[in-house]
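Note that one protein chain is taken out, while the other chains of the complex remain in position.
Right, chain A next:
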Amino acid sequence: MQLTLEFGGGLELLCDSEKIHKVNVDLPNGVQELTMKDLLSWVRTNVIKERPEMFIKGDTVRPGVLVLVNDCDWELSGQLETTIEDKDVIVFISTLHGG
């Protein structure tokens, strides 16, 4: 499925300083739906080019990283269990920097 990923708050530095990534994600074998959990793993492998620990901690994003799915806080849609559909826009923003 076609997705748009946006990285902000400094996270873009982990992806060659590109803020917006238009990507094509294939569903893992035998899986009906793509969840955020799957997507995170995919992003870590395919988009993050350095220092993955700034983006991911264990199964989920590093504390301090906000995730918006179609401009909506992922805490409202079940965080890792949020289902992702074709043409969705997912934004990752880090809050861990000076203001």
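One rule holds for everything that comes next: a contact is a pair of C-beta atoms (placed from the backbone, for glycine too) under 8 Å apart; a residue touches a chain by one contact, two chains touch by 3 or more; residues count from 1.
By our rule, contacts and distances are computed from a predicted model.
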item: Per UniProt, the name of the complex member that is left out, chosen from "DDB1- and CUL4-associated factor 13", "Cell cycle checkpoint protein RAD1", "Cytoplasmic tRNA 2-thiolation protein 1" or "Retinal outer segment membrane protein 1a"; value: "Cytoplasmic tRNA 2-thiolation protein 1"
item: Residue touching the undisplayed chain, where the options are A:25, A:47 or A:93; value: A:93
item: Contacts of chain A with the absent chain, listed as residue ranges; value: 8-10, 13, 62-64, 66, 68-78, 81-83, 85, 88-89, 93-99
